[in-house]
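All protein chains but one are shown in place.
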Amino acid sequence: MLTDSDYSAIRLTLELAGLTTALLLVIGTPIAWWLARTRCWWKAPVSAVVTLPLVLPPTVLGFYLLVAMGPNGFLGQFSHALGLGNLPFTFPGLVFASVLYSMPFVVQPLQNAFNAIGDRPLEVAATLRASPLDTFFSVVVPLARPGFITAAILSFAHTVGEFGVVLMIGGNIEGKTRVVSVQIYNHVEAMEYAEAHWLAGGMLAFSFLVLLAVNFFNPQGKRVSP
Amino acid sequence: MKQIQLFAPLLALTCAFSAYADEVSVAVAANFTTPMKTIAADFEKDTGHKAILAFGSTGKFYAQIKNGAPFQMLLAADDETPARLEKEGATVAGSRFTYAIGALVLWSAKPGFVDDKGAVLAKGDFEHLALANPKLAPYGAAAMETIAKMGLTDKLQARIVQGENIGQAYQFAATGNAELGFVALSQVMKDGKIGSGSAWIVPAAMHAPIRQDAAILANGKGNAAAEALMKYLRSAKATALIKSYGYTVE
Partner (left out) sequence: MASEHIPAIDARFRLAYPGFSLDVDIKLPGRGVSALFGPSGSGKTTLLRCLAGLERTPDGYLALGGEIWQQGPAFVPTHRRPLGYVFQEASLFPHLSVRRNLEYGLRRIADGARRVSLDSAIELLGIGHLLERIPDRLSGGERQRVAIARALAVSPRILLMDEPLAALDLARKQEILPYLERLHDELEIPLVYVSHSPDEVARLADYMVLMEGGKAVASGPIHEMLTRLDLPLAHGDEAGVVIDTTVGEHDEIYHLTRLDFAGGGISVARQPYALEHHVRLRIPARDISLALERHGDSSILNVLPASVVEIADETPAHVMVRLDAGGVPLLARITRKSSALLGLKPGMAIFAQVKSVALLS
């Protein structure tokens, strides 16, 4: 069965995923909106950068983060200047990395949802005296709701499943950076297969439920009536 | 029919050649990567046999071997895993031997940071101390043993960051994210001396010896190349090379 160490890892994972998702919805929404609306030439490079974590091996991201967040890296210098100290081996460091790592899972569904809305509802709102910001909250957000739900679920799930990056910058500290995926890895490496099965099976069930939920909230069909 | 006729001589040639030169596929502990590459090249040159190498963590190799991975030989990072495999009947009995004994070093990327007695640990002038996960890596276990012997376990516990293996522990220290790290001497040794930064080579008496054992796996039974490689690892040429990387041999 599960040990205290396992429970601590589960708690930490849920905290990490929750905080990351909340931050990503705040940060990812304007980025997705900009990507969905802009026609300027550097949309493509920005989009590619945001999507990078989707194709990069997590170890690459983890390695560069470790170097960049180190005392000699530019992020490290920045975090020191802000008085945050070193980010690797800390919970805030994991949150920062997770935000980068899960970014495409928030930006892409939102961008798709925003694209699907099209220009017309925005124009209608403008002719009804709604400012662009007002329009965003009164029209875009409600119409893009399935996109927001998908983004939140995927970001949460992806952060829960995050492994390579955490392994690279976490330092395996119980209660601070040892999340479930790392715990499973430790169990397997230590040949504690019974313990590994409990956690790994749990993850499998969790992931299945998440994908089921995404399908449930994203039924095929039109979003904007003519 | 024509094709068979055409290929028959070629086939005969291949069979004939393989009677003299065999292949052996070897699972090698990650910390032994660099020396093993050189040894394998020499081995092929000297004997005509070919060693196909796979590098990784010993724990992972164990799981793979137990689940039918086609390795014929294992060069582990510890002595426990080969012993366990032997007990489980997964090796050729009696083939097991210690090919290298690792040396532990307390290392910092900063020159002059580590003194030659390891007193920097007690001084506590650092934020993080990196080491390999003691549950998984013998070097990590040896590091914890050393810390315990110095009576610093409680003091340092909160500053320890664990890499999943000794390579990652080195990475933490090399990037400066951890000011100090217990790593393998083989990682910081270059041409017979410490390459950069500052280091304290931990005396062997501070911890149980880090024995790295090799064994022929059940898959490799009767494989001439495997047997030759086991012998080759004990040769003067190979042991000299192993020692130059900071290991000792028995």
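Labels A and B are assigned to the chains in the order they are written; within every chain, residues are numbered from 1.
Throughout what follows, a residue touches a chain if its C-beta (ideal position, glycine included) is under 8 Å from a C-beta of that chain, and two chains touch if they have at least 3 such contacts.
In this text, all values refer to a predicted model and were calculated from it rather than measured experimentally.
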item	value
Chains in view touching the one left out	A
Residue of A:Thr38, A:Asn72, A:Ser131 or A:Asn215 in touch with the missing chain, whole complex considered	A:Ser131
Contacts of chain A with the absent chain, listed as residue ranges	120-121, 123-132, 134-135, 138-139, 142-143, 223-226
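Going forward, only the chains that are shown with their structure count from here on.
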item	value
Centroid spacing, where centroids are CA-atom means, of chain A and chain B in whole angstrom	37
In the complex with chain B, residue positions of chain A that touch it	63, 66-67, 69-73, 85-86, 88-89, 167-169, 171-173, 182, 185-186, 188-191
Chain B - residues contacting chain A, complex	57, 59-60, 62-63, 127-128, 130, 133, 135-136, 160-164, 168, 171-172, 175-178
